[in-house]
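Before any comments, here is the structure.
== chain A ==
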Amino acid sequence: MTDLVLIIIFLNGLLIFFTSIKFGRYLFFSSGIMHLIMTIALILNSQNIYFNSYLKCTYEGLVILSIISFLFLCIIFYSISYLKEIQLSNERIFTGSMVLFLSAMTLVSLSDNIILIWVAIEATTLSSAPLIFIHKSKKSLEATWKYILICSVGIALALLGSFFVVLSMDIKGINCPLTYTDFSNIANLLDKKLLKAAFIFILVGYGTKMGLAPMHTWLPDAHSEAPGPASALLSGALLNCAFLAIYKTNKILILAGLGNFSNKLLIIFGIISIFIAATFALKQSDYKRLLAYSSIENMGIIAFGTGVGGLAAYGAILHLIHHSLIKSSLFLTSQNYLFAYGSKLIDKVGNGIKLMPKSSILFIAGFFGISGFPPFGIFLSEFLIIMGTLKQGLYSVAIIFIMLLIIVFAGFAKYFIRIIFNNYDGNIKIPENFQRLLPQYILLAVSIILTFFTFDFINSYISNIQIYSEVLHG
Partner candidate 1 sequence: MKSLILFLTLIVLAPLFSAIMLKIKAFFAGKKGIPLLINYYTLIKLIQKTSVYSISTSQIFQVGYLITLATTLTSLLFLPFSGLPPLLSFNGDIIFVLYLMSLGKFFTLISAMDTGSSFEGLGASREAFFSFLAESAFFMVIISFFWFDEKLSIASYFMANNKINVWNNYNFPLPLVGISLFLILLTENSRVPIDDPATHLELTMIHEVMILDHSGPALAFIYINSYLKLLFFSSFLTLLLFPRFGLDNKWNIASFYITLICIYISIGITESIMARFKLNKVPKFLVITFSLATFATIIIMGFAR
Partner candidate 2 sequence: MSNLILTLTVLMVLFCLGSSRLLSIIYLIAFQGFLVSVLPFFINDKITISVILFILVTLLIKSFLIPIFLYFVMKRITIKREIEPIIGYNGSVFLGLIIIIISIFIGNKFNFHINHHNTFLFPAGITTLTSGIFLIIARKKAITQVIGYLMMENGIYLLGLILSNHNLNIIEFGILLDLLVGVMLMGIVLHNINKTFDDIDTTLLKSLRDL
């Protein structure tokens, strides 16, 4: 029943477009809170869902849902000050799209139907496009155009892939609901060849959305042009949603005995993504683009870990959680920088540690977090992925993976250090303030807490993962 809240949130989003700005804000805030309540209710009682044939609370879905919910709350908090500072003329588009975007993502994380998830992911593209487009500058227009077109084309292919999954069932004369749950049950009966083709389409399609190279091309543009809160949500939540779809399909393939095939593809795409991130991290002039490439890298790592399976798959899920927390914190902080210096160019930013010490601490902490230093969780997840890879005996892949991680780190470190310590004469325009710092601190703190302690609900997810990897690796 709780999932009905989703509809309320959706309606909230629609309503925002038609009410006054002030009331719209209230709706905006209340949606976040409602969403959190819904998420908690779902976690506590995951059976409590209404559209049974379409929606289902899975462990992986719940993890992603709770990330979305938590992030959104933090971003709302940030947005209070953000909206005050930026004075948007079309604020309703911002808040309304945010809420619609939220509801679309929620639908992704809850949907069990193979086509419904497509609908929901396409909806995320459509609802987030106005967010990128909000400033209507030349660059943001360009970014939006690329975002919509590339993602739509990509996702259309994913739809084809979904059809193929269904087809692989039809061709064998089986008839059952088109849900992941049911597919999992009959996975070994499905047509292997079609399933392979289906996975390719789905991987390429949703991979476009997830930011796997070489389909990632829209991502740096969109992330860098979107306003801070939106980029945080895009990077922290949206990419995970696309990953969820791939992950679920991958699961079917594994159950169908095609794990070797699908995992190999995931590993290859993961490596390529990290490679691409390395290419552009070594020389970069725009710090938001830098963060976007970092997202590509991390999505690559997640895909890689999932592909490797076993311990690495566990690491990949941990990575996903912590990446969302840390990366969104970084994007929010980058907005502080954008406010202060009025430029996204690294050369025009500097001496952060003196001019905006608190943001800089966040930035550097986030940077070390995202690069895999303790006490942040990515340290653990990267380590587990490397361990898992070696455990599977994939030595050469592990070597490439490690080398690329080092190169990426070298690139990121160069620019982060430059942002924070470089010389900069001149003053900052808009100083940092408490409201625009607290959410990031909370996000990072949560990452630290999750590193050291696990909670039951995550634990049960882990056991789920482990069962799944046992299937794969005996």
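FYI, a contact is a pair of C-beta atoms (placed from the backbone, for glycine too) under 8 Å apart; a residue touches a chain by one contact, two chains touch by 3 or more; residues count from 1.
Selection criteria: all candidates are chains of the complex that A comes from, given by their letters.
The structure displayed is predicted, hence computed values, not measured ones.
Of the candidates listed (1 or 2), only one touches chain A in this complex, namely 2. Interface of chain A with candidate 2 (complex): residues 54, 113, 115-116, 118-119, 122-123, 125-126, 129-130, 133, 136, 138-139, 141-146, 148-149, 152-153, 156, 159-160, 163, 166-167, 170-171, 175, 178, 194, 220-221, 224-225, 280, 283-284, 289.
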